[in-house]
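The other protein chains are all here in position, but one chain of the complex has been omitted.
Naming follows writing order (A and B), and every chain is counted from residue 1.
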Amino acid sequence: MEKFKGNIWLLGDDIDTDIIIPTEYLALKTVEEMKEYAFSPLRPELSGNIETGDIIVAGKNFGCGSSREQAPEVLIALGIKCVIAKSFARIFFRNSINNGLLLIENEEFPDNCKEGTSVEVQLNKNIIYENKEYKIQPLPDNLMSIIKEGGLVESMKKRNKQVN
Amino acid sequence: MGYTLIEKIVMKNTGLDNVESGSIVIVNADKLMVHDIFIPFVAQKFEEMGFKKIYDPNKMVLIYDHLVPTAKVEDVRHFKIAEEFCEKYGVKNIHRSDGICHQLMVEGGYVKPGDIVFGTDSHTTTYGAIGAFSTGIGYTEMAAVLGTGELWIKVPQTIKVNIDGKLPNGVTSKDVILRIIGDLKADGATYKALEFSGNCVENMSISSRMTMANMAIEAGAKSGLFVPDKKTAEYCNIDMKDLEYLQPDSDAKYERVLNYKAEDLEPVVAYPSQVDNIKTVKEVSGTKIDQVFIGSCTNGRLEDLEVAAEILKGKKISKYLKLIVTPASRKIYNEALDKGIIKVLAEAGAIITHPGCGLCCGRSGGIVSEGEKVLATNNRNFLGRMGSSKAEIYLCSPVVAAVSALTGEITNP
Partner (left out) sequence: MGMTIGEKILANAASKDKVVPGEIVTVDLDLIMSNDGTTHLTIDMFENKIKKKEIFDSRKVVFVVDHNIPAENEKTAMVHKKMREFANKHSIDFHEGRGVCHQVMVEDYVRSGQLILGADSHTCTYGALGAFGTGVGGTDFLYAMVTGTTWLMVPETIKINLTGKLPKGVSARDLMLKIIGDIGANGANYKILEFGGEGIKNFNISDRLVLCNLAVEAGAKTGIIEADEITLEYLKSKGRSPKNVFHSDDDAKYKKVYEYDLNQIEPVIARPDHIDDVVSIKEVDKVKIDEAFIGSCNSGRIEDLRVAAEVLKGKKVSEKVRCIITPASNNVYLQALEEGLLNIFMESGAMIMNPNCSVCWGSCQGVIGEGEILISTGTRNFKGRAGHKDSKVYLASVANVAASAVAGYITEYKED
């Protein structure tokens, strides 16, 4: 996880949770069933073309809207390695961390990359794209520990084993 | 140095005698709200995490609202899981067809001023109307907090929004919050709390305040709060003295202060398909519409239905237009029946549906097809929110909604 490369899918500002996964599909039993409808209001072709290890790059306020955790979950199910955006909405941010989806905030990079090209990420350090470096703010310790434990479920499992 | 309302709530909750925005603290949840859409996931994660009991079953409130009435054969699976979960863990606070979760949490007295409340829904911010710190979380976190009773939060900075003066006729708290979101933008308050103040909001009813607190999330806010006052005390049946600790200090530190003069505000709409894309009703007046929706946790309360009824009384809605009215709760429906409001609306040609999220959550209740235009009082107009991604959704106040239902086009009141 420390260092990885991935193919870019480029999206705009304010990509909301209803675009990531419309309400209509939330009553499907599993995230696996939902994932083909990801981004369907905006780009119906997208979910079928995403491959494991791909990276979503977007503008500001990615994940705004509802508290639905299926939003980060479908991204994980589609194989998205991480999302790089100018900024993230807060509930989406928490949900992503809790599910172990890596989010990277960077103001400049989204305006300087192209869909279909490849980018390299060094965890908590930088983004390397076309020989240019974009710095990343490291995540706070409490969040890194949730990610390191494999998400909040694993973290709670560990806690409950100690309690019982 | 003084503290803002949300800082005071956090201090009281944690017992800390000082908090600073940006610091991470562990808070105790006073109430936890879970709704029907997410209960299967909450239950699954709760079990996966290995919890044997809910830390306090009385603090959990389970509400069926997104799937009421059911529209698909899979919907009842959510109820079955909910019933099993409640049975197993001793949860008694269940509402199966009484209305929208946020309305019931406030109306039912589950939330008190100064409480910290989490819900599996982004519009949990609504309870800020009575001075509670309430915010939406995902179902994994909900599962964890049900087990532990605790959650970490980053103490947010506060943006103070000061509104003074008297709103012109035909301008409602919905227009106020839409204007604020338009100015702040959809991410303008991300990670922050909004604190509404000024004599304009002091004159607002609790319902009107709920409209504003409800939509704080649309500016990205973690919470949108009103300082508890006499109205709050009366609504919540609490002695004003017990709310004094919630008054923000005069030297509290705000990230910034926005000032509005109520007299300058006018009826607005959120233009498709972003809540922060605000235009005045004048700018879009004449836009032909196919459907009007009055309802949701934003504007489905008695005063909203009442103002619509005043406008529609003795009149008929425009031919070929549908007006869908969904009261926010069973109690509101009953009161609206008693006050003759439902009668006026039904006589005008409205389709009145059972209280629930209805059209706002886009699962039933008036989905539209390609090319149709909806004028609605709810909180989101995202692409595809009400069906086709080629439909357009305009958000507005109940006043604009009712006036426009008569003409069949967006109309300035």
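Keep in mind that, in the parts below, a residue touches a chain if its C-beta (ideal position, glycine included) is under 8 Å from a C-beta of that chain, and two chains touch if they have at least 3 such contacts.
Since this is a predicted model, take the numbers as computed values, not measurements.
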{"item": "Missing chain: touched chains present in the view", "value": "B"}
{"item": "Which of B:32, B:49 or B:68 contacts the chain that the document leaves out", "value": "B:68"}
{"item": "Residue touching the undisplayed chain, where the options are B:82, B:180, B:368 or B:383", "value": "B:368"}
{"item": "Given B:43, B:63 or B:342, the one touching the chain that is not displayed", "value": "B:342"}
{"item": "Hidden-chain contact residue, picked from the options B:297, B:324 or B:357", "value": "B:324"}
{"item": "Touching residues on chain B - with respect to the absent chain", "value": "68-77, 80, 94, 96-97, 290, 320, 322, 324, 330, 333-334, 337-338, 342-343, 346-347, 349, 351-354, 359, 363-372, 387-388"}
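Everything that follows uses one rule, which is that only the chains that are shown with their structure count from here on.
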{"item": "Inter-chain centre distance, chain A versus chain B - centres from mean C-alpha coordinates, in Å", "value": "27"}
{"item": "Sites on chain A touched by chain B in the complex", "value": "14, 16, 18-19, 22-24, 26-29, 40-42, 60-61, 64-69, 87-91, 94-95, 98-99, 140, 142, 151-153, 156-157, 159-161, 164"}
{"item": "Complex contact set, residues of chain B against chain A", "value": "24, 37-38, 41, 45, 48-52, 66-67, 72, 74-75, 77-78, 119-122, 124, 135-141, 143-144, 147-148, 152, 186-187, 190-191, 220, 222, 274, 361-363, 380, 382-385, 389"}
